[in-house]
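Every protein chain but one is kept in place in this view of the complex.
Right, chain A next:
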Amino acid sequence: MSIPLKLAVVGGGPSAFYVVSRVLQQLPQNSALGARLRVHIYDRLWAPHGLVRYGVAPDHPEVKNCTSKFDETAHDPRVRFFGNVNIGAAPINPSPDVTNLPLSSLLPHYSHLLLANGCPTPRVHPALSLPSSVCRPALDVVHWYTSHPASAGPPDLSRTEHVTVIGHGNVALDVARILLSHPSRLEPYDVPNAVLDILRTSRVKHVSIFGRRGPLQASFAPRELREMMSLDDVSFTPLSQDIIERSESEINAVEKISEPQVAGGQTLGIGTGYSRAQKRMFNMLKSGSKAHYGTTPKTFSIEFFKSPVGLEYSSGPHSVSLKLSHTTLDSPGPNARAVPSGEFSTIDTDLVLPSLGYIPDSSFFADNLSSSWIATPGLSHVRNNSGRIVDTEGNLIRNAYVSGWAASGAKGVLARTVEDARVVSSAIVEDYTKSSTGDSVDDQTQSSVLSTSPEITLDSIPSEVQIGLERGAVTTYEDWKQIDAEEIRRGQEEVVIGDLKKERQRMDWSSAKVFLSDVRDKTATSSS
């Protein structure tokens, strides 16, 4: 008898659900292979859906519609979800309700592994090392407004007039948009009341968003930029003529060297030229905000060709002064690198929020088993070949896969995760189908960390997880659906304005735990 496909998934975010959904679809339950398929999704947080719950900005509720697909996936009887289980070498969350399970205790129960644990760690900048009251990762702000279990608490906005965000990606724009929005705009959305209360005390007047390259190299998405330009009572500091001219000459230079690819399909946005997105965003930056600069109580600016080199406390009207090195590009084009121009400048600001990219959780890869899977230098992603994990020696780790940001590095929106899930699910299903027909894979180039026993029990789980389930610390998908419904119900009780109700009132773990225990008590009473 061949081994079953008993898959442990580390991380319960979108890439996990998209890959699992496609594996289930390709191996239907009524097929011989599909009958021997089981999927156990582990998340270190108590709630599933990863960045869809704890990353997507609250004023983007449509992006969260993908959870109906995740519900459908979790509903398959072959799938189980275990929340509050931290897989890895070092415990990250001090909560007594989190079960810490080393990889070595997990793997003997499974024949296959999928790492879908993303890039949860913000990159740090050596020049930006002051206490969190004046400098903290932009991700802290996201954790705060989403009530992430690892939130380090709110920023002190009552003493902050000028905010500096460093980085030109969507996290930077999300954070800037939330800090500049009038709280009443956010009330109908999934923003906790405690967050709205802090935003009501905010004295933020201006947000500067710095990047070391130019308008044509920014990693924003057009939608995020358009939203910034359309905010009520907020205007954009117009681009300087110098920046506009530099960018226009870059476009001309690049278009001369990269002939448009006209033949066959007229593909836009590939090759060495600027993509349609980059050109449209440059036009948005040139046109500026809907509200005229100078007519609004709040403003923001997007600053180019500047990179932080130092941060110190200031005796002036603002808390700190940030020293910036000016840069220029080594060549025109979307992949140009920033090089120092030799000039420097300094700005005074109250709060610095770096958003310089995100990397995998190094504590997970501190394990002997997994330390050779992470790409060095940079630690930006798990080494893989179309989703199949390879170690630093180039050996395939048999039946071990990686998807989403853990595989690609922290770039791209949900659509990319969906596309990559096709590749990874095909790899899993192809390898499994081959191995089950005895079409053996070459053992010489593969090392194995998972169970290869055909006798592996399809429905077994590690005893630590079983104990956690029994004491109500480990959560199931059914628990989550109860909480999901209750959060929506509590939101509906709150009238925001007119007939408009709040989308949901999200719970943290302490209130979710109380709620779940009440539900269990009621079920026990009614059945006795």
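Everything below uses one rule, namely that contacts are C-beta pairs under 8 Å (C-beta built on N, C-alpha and C of every residue); 3 or more make two chains touch, one makes a residue touch a chain; residues count from 1.
Here is the rule we go by: contacts and distances are computed from a predicted model.
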Options "Ferredoxin", "ESCRT-II complex subunit VPS25", "Multifunctional methyltransferase subunit TRM112-like protein" or "DNA repair protein RAD51 homolog 4 isoform X1": UniProt name of the undisplayed chain: "Ferredoxin"
Touching residue (missing chain; options A:Asn384, A:Asn399 or A:Gln505): A:Asn384
Listed residues A:Ser275, A:Ser314, A:Thr328 or A:Thr476, member touching the removed chain: A:Ser275
Identified contact with the non-displayed chain, of A:Arg200, A:Arg337 or A:Arg422: A:Arg422
Missing-chain contacts mapped onto chain A: 60, 62-63, 65-66, 68-69, 72, 221-223, 226, 265-270, 275-277, 280, 375, 381, 383-388, 390, 393-396, 407-408, 413-416, 418-420, 422-424, 442, 444-445
